[in-house]
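Provided herewith is a single structure, encoded as structure tokens, for subsequent inquiry.
The complex is shown incomplete by one protein chain, all other protein chains being positioned as in the whole.
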Amino acid sequence: MLVLSGCVTTHIRNIEKFERGPKPLSVLFMPIDVELSEQGASGILEPKAAWTEKAKINLETGIKDVFSGKKSELLPYAEPSPGSDNERLHTQLIKLHSAVGTEMLFQSIQPLPTKEGKLTWTLGPGVKKLRETTKADYALFVYMRDSYASAGRAATIFVAALVFGVGLPGGQQLGFASLVDLRTGKVVWFNRVTRGTGDLRTPEEAQETVKVLMKELPS
Amino acid sequence: MKQLLRILGCAALCGLLTGCPSITLVKSGPITLQDRLIVETTHEWSLISGYTKWDVLTVDGARLQRIAVLGGLEDGESIFSFPQGQKAPKFKSSMTAVEIAEAIKSSMALGNLGNFKIINLRPYKIGSEDGFRFDCTYTTKDGLDFKCLFVGAVYKNRLSLIAAYGTAVYYYDKYSEEAERMIKSARFI
Partner (left out) sequence: MTRLFDIFSVPIVVVCLLSGCVTTSGDGDIENPSTDQIPASTVQNLTPGERPPLDTLEGGLWMSVEKIEKQIKSSGTTFRDKELQQYVYKIACKLAGDYCKDIRVYIQHLPLFNASMYPNGMMIVNTGLLLRAHNEAQLAAVIGHEIAHYLRRHGMQRFRNTQDTANALVIVQFGLAAVGIPGLGDVATLIAMASISAYSQDHEREADRLGLELMAKAGYDPREASRIWQQLIKERDADPENKNRVVFFASHPSSQERADTLARLADEVIKEQGREGVTNQLAYQKIMAPRRTTFLRDETQLRRYARAHKLMEMLADIGLPKGELNFFRGELHRIKDEEAGDEEDTSDKKFTAALEFYTKAIAEKDYPPEVHKYMGLIYRKLKKFDEARKAFREYLRRAPSSQDRLMIEAIVNRIG
């Protein structure tokens, strides 16, 4: 069932070394995109609720901890008023990041020659709206999935039909995080985590994941 | 875990429909697609073929933006690749543009894109062949908004389609001019 031909594992060069000045960064902490439900072919929602919600809380705590030891500031995100244009745009930006990050993730499996081995992606200038209420220079976006959900999702886009995911047993995690420059929309830092072990429901193990995820985060 | 990632990625991308895709770099200039259409482009693309019956061109990744081309679909064949055993809308050479557009909409609905909307279906020529064109919008089940457009024509009893998709925020607009150029330049072989 697992057809491996036609896929490569390559090393991708990281994004150009992130240059930051002497000023500490101000980073807007965007709501983490954690997959909590998977819509099967029949249209029925399957919440993986408690598992991933615990994970989310632990991840958020872990990330805040990472920043507490640094000079850079992690700013809280304020929800725009429900139904406003801003709400729609913010939501779209978060979802756009998830799609962008997925593309970046897949670069190491199925590299796009047009990217020339580099991770040059952007969310577009629309991110400037995120600066309006916060004055943050950057935004931190985080995405976490259970592995099999990711596989299913990745395949979906190619055909304009829901593609049935291939499941893998166990609790592998797959996630990524980006630092986005709110002045341009460019992704200036990106890291991914894939783990075969580690239970995000427990704070200690989530902390492990956060360490990997936040490794070399410029601050 | 690179191993795992590779398995995941490969499993996700291969074996489900038609096989494992090949990705090649296509340089600017004329591109022949599906042995049926030639389009002119002003920059490079990554060409993904072999995954479904369509050829897909992308720069930033198919999840964000893509130009998809289907050439020479025969009478009785489904427009999109669906898993075996699923009743998929088919092309019939007796169809008008109205029915083809509806078959496309039906296909989208079967793929859980029930919100796929067709806007302004109108006549349009591909090269010198009479065809059609429409704009469209949809939102994926993850809630990401997309814009798109389709042009198509039945040439020698076979259906050819060119579709451009992109996220409503940023990516559709980024490539819309180039997509327009490519569509205007399209010719049947």
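Should a chain be cited, it is by its letter among A and B, assigned in written order, with residues numbered from 1 in that chain.
Criterion: a contact is a pair of C-beta atoms (placed from the backbone, for glycine too) under 8 Å apart; a residue touches a chain by one contact, two chains touch by 3 or more.
Remember, it's a predicted structure, so these values are computed and weren't measured experimentally.
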Residue, one of B:27, B:43, B:122 or B:156, that touches the chain absent here: B:122
Footprint left on subunit B by the chain that the document does not show: 16, 75-76, 82-87, 89-90, 92, 94-99, 101, 105-106, 109-110, 112-115, 118-123, 132, 134, 138-144
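FYI, only the chains that are shown with their structure count from here on.
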Parts of subunit A lying in touch with subunit B, wherever the complex brings them together: 1-7, 9, 39, 41, 43, 89, 91-93, 95-96, 98-100, 102-103, 105-106, 108-115, 121-126, 147-148, 150-166, 168, 172, 174, 185, 194-196
Touch list for subunit B against partner subunit A, complex: 1-2, 4-17, 19-25, 44-46, 48, 50-52, 56, 58-64, 80-83, 107-108, 110-113, 140-145, 167-171, 174
